[in-house]
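A selection of the complex's chains, in situ.
Read from first to last, the chains carry the letters A and B; within each, the first residue is number 1.
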Amino acid sequence: MVDLRFSIGSLEFKNPVLTASGTFGYGSEFDDFMDVSKLGGIIVKGTTLEPREGNAYPRMAETPSGMLNAVGLQNKGIDYFEKHIYPRISGYDTNVMVNINGNYIEEYVALAERVSRLEKIPAIELNISCPNVKMGGMAFGTNPVSAREVIRAVRAVFPGILIVKLSPNVTDITEFAHIAEEEGADSISLINTLVGMSVDIKKMKPALSAITGGLSGPAIKPVALRMVWQAARAVKIPVIGIGGIMTASDAIEFFLAGASAIQVGTASFIDPQAAVKILQGIEAYLIAGKFSGIDDIIGLINRTV
Amino acid sequence: MPKRIEDFKIVDNQRLNNDLFILELAGSSDLPELKPGQFVQAKVEGSPQTFLRRPFSIHDVDYARNTLKLLVQIAGRGTGVLSGLGKDDYLNLIYPLGNSFSLPGKEEKLLLVGGGCGVAPLLFLGKYLKSNGNSPDILLGFRNRARIIEEAEYAKIGRVYLTTEDGSEGEKGLVTDHPVLSESEYDRIFCCGPDAMMRAVAGYAATRGIECEVSLENLMACGIGACLCCVVATVNGNQCTCIDGPVFNINDLKW
């Protein structure tokens, strides 16, 4: 048997296959299709301090090998999460993590404090890369000064594992990777969606009510892979690769490029069993290649070129 | 009722006209009990432009044959590819999805209203209601005589009223122009069809205080409540048409 475990600081994961925030609900949406506890971890929907209604419909457009979304962080807020969702999901035998979002640094901080009191949530993913909100979100993740501020502020109040989710909509991803590492993040995850747009030529209007949205799916995989490769060479903390991973083969590209773990996003919409299938495929690849564990292939291309 | 992901075998592909066809699909395991208004998410293979699954209402169910039917309109790339499926091809479905029309009391006077290919869930609903002891009236609107589909099937369920936009059959005009709406007193309306039609029918129902449920066809990515892309504004805030719907009582919608 190959060793699939990976860890971020003191936090152990049974395997490196996680699900991406906003694409896996709270896990229970997928209970009918798989044993969610088999996964290395799940990252629940983007959560905010106050409830949010998100953007108006239409929020989605299909694009070549991908989709645009402009959900805009619709969620019922941390109170509701704590009361109604937390009890339900804390039963999963895997790491359940919360993706946190805010308009202001204070909101991020307050939210991180709230989550830090939830015993069964060992990690937060600090989302400074949501492209679908007018305030906060990507505005933090594309400006080095405010990125540093928000990470520092959250780090100061959150003793658990801190993962910072980076935006790909920047000139130099390593700059933000460095900032996260310097400010004490335990890990970085990337990429969030690329800002994109689609036009309905019959209606002569943008396809999305918010005009622009976040591009996800296989279309972005080459960009994601490049950024993960760059980031993994720039920092020592583990890098979690995200972007267009549909199959085990896609996931393995990310490991070879330097990712220590991966998140499955849009793939779950097309195949709700995608994450477990990817997990099985990774295992099969390692066995076929006679590797003793996932560690053996992480960043391997840096050694072959 | 747990959701499943399953390969269905095409047992028939019946072309109704240029735009419409009916796929009859056999499950690879025993069908669970399905409810009218529920839908499936179909994975279109072999269409480079089709990335996401495509939602279709359950048009009819035959538990004896272990099949269900989809009534599909060729709207673009994905449905175009589906129209070419033949016997022994497979279609992967996630199902059953969504809520369903409510089960009315046996004494209620019911009207089913459908237009164009929006009639898809009505046949299943009508048969279901009939087996429940109801005999609903059915009001169907089409563009012209040539577009009328499955009239005979509906006639087995209840009294059928027709409108065509050009008057080539039934009353001329839209469904809301049909005199039966002013002549009869209905307790409840079930409606599906183009957005404009549903809004018109909802308007009619609202002014008369008639209970009315509509089935929405919002754009969907996941179909299982995971992406929040398919929302509709309701009195309870944005709700997902894929799990809180697709059937909504018009009183809940912010129309």
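Basically, contacts are C-beta pairs under 8 Å (C-beta built on N, C-alpha and C of every residue); 3 or more make two chains touch, one makes a residue touch a chain.
Remember, it's a predicted structure, so these values are computed and weren't measured experimentally.
In this entry, the protein chain formula for the full complex is A x2, B x2.
The rule is short, and it goes like this: only the chains that are shown with their structure count from here on.
Look at where the CA atoms of chain A average out and do the same for chain B: the two points lie 36 Å apart.
The touching residues of chain B, counted against chain A in their complex, run 2-5, 43, 49-53, 94, 218-233, 237-238. Those residues of chain A that touch chain B in the complex are listed here as 22-25, 29-30, 32-33, 45, 53-54, 56-67, 69, 71, 74, 217-218, 266, 268-273.
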